[in-house]
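Quick one: the structure is below, questions incoming.
A single protein chain has been removed from this complex, and every other one stays in its place.
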Amino acid sequence: MAELAELLDAKLTGDGQCEITGLATLGNAKPGQLSFLSNPSYVRQLKTCEASAIIIDEKYQDSCPGNKLVTDCPYVSFAKATSLFDNSPIPLLGIHDSASIDSSAVIGKNVSIAANTVIAANVSLGDGVVIGAGCYVGESVSLGNACKLHSSVTLYHGVVLGRNVVIHSGSVIGADGFGFAFDGVKSVKIHQLGGVKIGDDVEVGAGSTIDRGALEDTEIGNGVKIDNQVQIGHNCKIGEHTIICGCVGIAGSVTVGKNCILGGGSGVVGHISIANKVQVSAMSLVSQPITKSGMYSTGTIQAKTSEWKRNAIRFQQLDSIAKRLKEIENSTDKK
Amino acid sequence: MAELAELLDAKLTGDGQCEITGLATLGNAKPGQLSFLSNPSYVRQLKTCEASAIIIDEKYQDSCPGNKLVTDCPYVSFAKATSLFDNSPIPLLGIHDSASIDSSAVIGKNVSIAANTVIAANVSLGDGVVIGAGCYVGESVSLGNACKLHSSVTLYHGVVLGRNVVIHSGSVIGADGFGFAFDGVKSVKIHQLGGVKIGDDVEVGAGSTIDRGALEDTEIGNGVKIDNQVQIGHNCKIGEHTIICGCVGIAGSVTVGKNCILGGGSGVVGHISIANKVQVSAMSLVSQPITKSGMYSTGTIQAKTSEWKRNAIRFQQLDSIAKRLKEIENSTDKK
Partner (left out) sequence: MAELAELLDAKLTGDGQCEITGLATLGNAKPGQLSFLSNPSYVRQLKTCEASAIIIDEKYQDSCPGNKLVTDCPYVSFAKATSLFDNSPIPLLGIHDSASIDSSAVIGKNVSIAANTVIAANVSLGDGVVIGAGCYVGESVSLGNACKLHSSVTLYHGVVLGRNVVIHSGSVIGADGFGFAFDGVKSVKIHQLGGVKIGDDVEVGAGSTIDRGALEDTEIGNGVKIDNQVQIGHNCKIGEHTIICGCVGIAGSVTVGKNCILGGGSGVVGHISIANKVQVSAMSLVSQPITKSGMYSTGTIQAKTSEWKRNAIRFQQLDSIAKRLKEIENSTDKK
């Protein structure tokens, strides 16, 4: 545990020889495991927690009877600790026999390319890149050092990833943006001539899609984290360290600021800008520009369907209700 | 048809020799086809229906002039009948030459593995497992007997499927849950150390994603049916026989009860519980725990955009409207 304390830059109180073999929540931890207190509402669990040690903020340390690792931000320390117990498989270095690598590809040191992956012409892969099975890396794609594509990732031609970008399975980067011009009879395709440029330290979940730009590039800033089944339309610019939760849909030509959080299932209509440090609550629709940081919402609050229906029908009369109320107020004022 | 009656455990009325060659709805059935009456509002169609026989409830049988198969639940009987007319291709037994199978994999009897599929180390496949083309089955994954993966399914390391689980193309099971701790500057990854455990008789549609747990497993109960493009976050527990319709998004650490129905496009925010036998209507957001069975909704009812807008603007004044109404009531009371 002394080692752990050093790694987490934590103050150790208790038995430094105690061996930690895993991580668990306060409620589930067993002897040998390390737990953490991040949410103050769990302070009560400290007394009964069986963990061999707990990562904790200084101000709660007196409530914790056993071994502790005291840090400024226990949740961040816990995050760092997870890297020590990462049980994900270590990729084999080298290129699998069944992978198809174009001879023009430039491949860095210590690269791993798994079975059935296809690397097209003029691709550039940095040092330490790991590419899972069945991926497709299109023409002239560039991956910075230490990028990881899990299996079945598709990168269309010209996509550029910075360093240390992780993309999960089933995601598609650089497909055509949705652009058509209606000529009165049919939709004429607007060929999508831009690309996608992703910064450093970006993670993209499974089954997400980021479209290539129409004329210029779609851009994802450094440190952006994107969850599963997110759709980002062409020409979007996503600011640094913004968090995009699962099932978010962002239409084309949207600019999202830095350090925003778009809640799960939320949406943004096309051609608008969102300021820095904006939060959008789950399943809310941003249909107008947001110029000030803060939290924004749409929708109604859950209710039994029978009650909801009564109110939802009244919503249809709301303009009339407001006008009738005004009329009564006016007539009352006159009296 | 006598055979069919036996299989469906139905009472046959009419010509047992009549040959049935297919299935159709009441409105479209042609001679030679079998149809069914499930929704009472279609009773009128019985008279003009050209089907050679109809699966029907006892109470409607007098309205049906031709051959009938009388059962307690015609819709279930129809479901069973579809299995007789299943026209999906029969997979070839054995392992395709182009599949990459790790030598440590344990493979049951009568297994079919199609082209370009990759089976990683320490995988265990039960008897009768069918795996389509281009799948990736990660390290130490376990599939029970009679599981079927359609083509392009990705299972990350350690995923466990029970018996008779079907997963459609493009779905990804066991990708990292979306966990990051913000250190004031950047998001620190919480490595996802848990797995995914799926029970027996589960079906997952196309393009769905079920994330691995952060510390413990994400769990899908027996008999759960999941449609296309569903996202289930890390640490969720989905109760037995729950139905999750298309495009549903469930955030992390959600517990859903047994026999629930989550309507298409609905969402559930993180860290809450939903009781058994709860129904959520289409595109509704569950943002608070649900402790009683019943149906729940959010949102408003569709309207012409011009009318909707008038009412939606008034929604922004609703608190003021309520207060002003209260004021008038108070002043009226005083009189």
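Some observations on this one:
Each chain carries a letter (A and B) given by its place in the written order, and its residues are counted from 1.
As a working rule, contacts are C-beta pairs under 8 Å (C-beta built on N, C-alpha and C of every residue); 3 or more make two chains touch, one makes a residue touch a chain.
Remember, it's a predicted structure, so these values are computed and weren't measured experimentally.
Within the full complex, the residue among B:Q61, B:N122 or B:S151 touching the omitted chain is B:S151. Although one chain is not drawn, the whole complex shows that of A:A2, A:L92, A:V106 or A:L193 it is A:L193 that touches it. The chain omitted from view is touched by exactly one of B:L7, B:A121 or B:I243, namely B:I243. Contact with the omitted chain, checked across A:N116, A:S142 or A:T242, is made by A:N116.
Even with one chain removed from view, chain B keeps its contact list with that chain: residues 22-25, 28, 73, 75-76, 78-80, 82-83, 85-89, 96, 98, 114-116, 132-134, 150-152, 168-170, 201, 203, 205-207, 223, 225, 227-229, 241, 243, 245-247, 264-265, 282-283, 299-306, 308-309, 312-313, 315-319, 321-322, 325, 328-329, 332. Not every partner is drawn; the one left out touches chain A at residues 98, 100, 116, 118, 120-121, 134, 136, 138-139, 152, 154, 156-158, 170-172, 175-176, 178-193, 207-209, 211, 214-216, 229, 231, 233, 247, 249, 251, 267, 269-270, 279, 281, 283-288, 290, 294-301, 303, 307, 310-311, 313-315, 317-318, 321, 324-325, 328, 331.
Here is the rule we use: only the chains that are shown with their structure count from here on.
Separating the centre of chain A from that of chain B, both taken as means of CA atoms, is a distance of 25 Å.
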